[in-house]
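Yeah, one chain of the complex is gone here, protein chain that is, but the others are all in their spots.
Then we have chain A:
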Amino acid sequence: MELLYGSQGSQKTQSGYINMLNNSKQQNFSTLRFATKDFKPPKYMHCHDRHTTKIWQTAMESDRVQWIIQQVVREESKSEEDVKQEAEHILKELAFTDHMTILRMLGYVLFKVLHSIYHDGVFINIETVKKLKDMIKHHPVVFMPSHRSYMDFTILSVVCFYLDLPLPAIAAGMDFMGMKVMGSVLRACGAFYMRRSFGTDRLYWALFTEYVHTILINGDRPMEFFIEGTRSRCGKSLNPKFGLLSVIAEPYLKAQTYDVLLIPISISYDRLLEEGLYGYELLGIPKPKESTSGLVKASSILRDNYGSVHVNFCDHISLRKYFGHLDRAVHACYPRYMLRLSSEEQKYMEILGYKIVLQQQHNMNYTPWAVMALVLSQHPHGMDMGCLIEETIWLKIIMDKCKIKVNWSTGSVQDIVQANLKKFKHLIEVEGPCNDVPKSIVRVSGITHEVKGHKTFSSNLDPTTIQETVNHIIIGNYRNQLLHHFVRPSLIAFSLLRRSGRSCPGTQFNPDTLLPDFKFLRDLLVREFIFEPKKLNDDLKQGLQFLVQCNAVVLEGFNSFILEKQANKLLQFLKSIFSVFLGGYWLTIQFLLNSTETHLQPTLPGKVQKWIAGILRNPGVEHEMLSLHMISNALHALVGLGYLSVYRVDNQKIVQPIQDQLVGAASKIAQFIDIPYLDGTQATKLGSTAAKL
């Protein structure tokens, strides 16, 4: 993607973007006029107009649903009448409605809200949208936004309304439906509700599938769903979910539509509304149930400035083009309503999922604050301002070289840093002489404003630990936004530094020798970052390219690289960013090795967390390692690698460590990082607590 910013980088003149809010102010376009504006979106050419009730009725009458109903009747010996009633009930619970008046009213409110919280604007890359408008006429489209915030779908709907794009039908989680009033309001605006898991309920699955299909095939509205499945609480993209993607792709694969266009959309926020909530959630404090009153209470947040939002419509992916090499005639010899995808189709579906997430990642916009968070998280105990500024500048140079686009606003980096410290003063404290700025100490603030609704007592952690950890987690989350750019070169850095601890300029290496280390680390972090399956070599190549672009290595001969003088600083930096993950993983393995009790899968991460909290003061143990997300990623990765086995006893999933493998993994990790300190008693203690239980 081209650099979308003018070299001056002024937010007001971002080339290729329009500011939805700013624009309207200039034209004296009042909120009221926004809400009452003409709305004439383009329409899919084969779309037959129909009422929203007709949509779910069509799903009800579909061959698939009728077939499943007959199955259920036969196999569960229920009466047909009952099953049909159940089906209708499910559909009504599912379906969206269409009330332009409610929508305009909501539009009015939302537009006002957006104005009041996003002082810097909501930016949209308008050129792609223009192309999109034409495509919508020819093919059904699916919006696939990244998911970082509740604001994602509200912003997207308002943007669609603003740009005269058809309003999407949004596959939303059930939790919203529970909200009084708001549940129905959202429904009136195109949200339809899906249960989080319905893998086994065939009737529900059939109804949901057909409901999505009929909307997609007739093109009543663009479909919108989140490929990550849920909001990412940690700033990074989540691994894609394939269930809904398969549902979306099925009509094309079975030739019910000519094509389906997927539009990945990257929505990036300067500052997340949920930053605090996520911090607590990652520590295991349950999120408050979505409720309208909660929403009203949360409206206190509306007084703050949350900077700007960037909505980036990415280039479309045509399923026809993507699956073009597969012969759809494989589906000709059985009824189309039976869900069967060929193994080839499943394979490419998975790759498609990764492709979408990678594209979303690629089109994110970053703020200087994320860069600062990256620096700050390397210094959990604080650093002086001069150092912060210096390292931020150094990183800016690196990122410029690698064409990672960051919205550096006008002014010197020093000004930008100080402005951002002010903006995020709720997370960061600055201590020291006002007159001697460079000497003042910047550190993560240990004082948090407890978020209402959080029940800290239900946590494994004591309130003080939570208090001092949560801001570290939040800052880590901002840093996480950037990490996918660095992860591949960093895995190379680990490998290069493993032998000597530091890199000597002039050292020559063959990338093939890096492969075993690279593979080990990539397999380990596969849950943490997005790696397209079976693309090991490509990932390695990308990592090397990064290093080449930063002038850390140069290609020498056919397949050999030489380390440059300045390589060491970059390699050490790359290593230190990701050490926290490897450290957390190492600790998780230590817990598993030393604990003798039986572990149930759902409660295991909490136990690990509790144990780590107990050794939080040990050198090398960091606050971030308390993140349940990190711990469960570690556990999943270990299961995936076959270092842990999971089996079922009486409907409970038991996790069984495989000692040899874990020991091997731990010692291997220890070669890459300075492992956290663990004295003998702590390990033994672990054993004895377990023995007591």
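The rule is simple: contacts are C-beta pairs under 8 Å (C-beta built on N, C-alpha and C of every residue); 3 or more make two chains touch, one makes a residue touch a chain; residues count from 1.
Quick note on the criterion: contacts and distances are computed from a predicted model.
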> Which of the following names does UniProt give to the chain that is not shown: "HPS4 biogenesis of lysosomal organelles complex 3 subunit 2", "Alkylglycerone-phosphate synthase", "Glycosyltransferase family 34 protein" or "Exosome complex component RRP46"?
Replying inline: "Alkylglycerone-phosphate synthase"
> Considering the whole complex, which of A:99, A:328 or A:535 touches the chain not shown?
Replying inline: A:328
>> Looking at the full complex, which residue from A:46, A:202 or A:519 touches the chain that isn't shown here?
In response: A:46
>> Contact with the hidden chain only, please: which chain A residues?
In response: 46, 48, 63, 255-258, 327-329, 331-332, 335-336
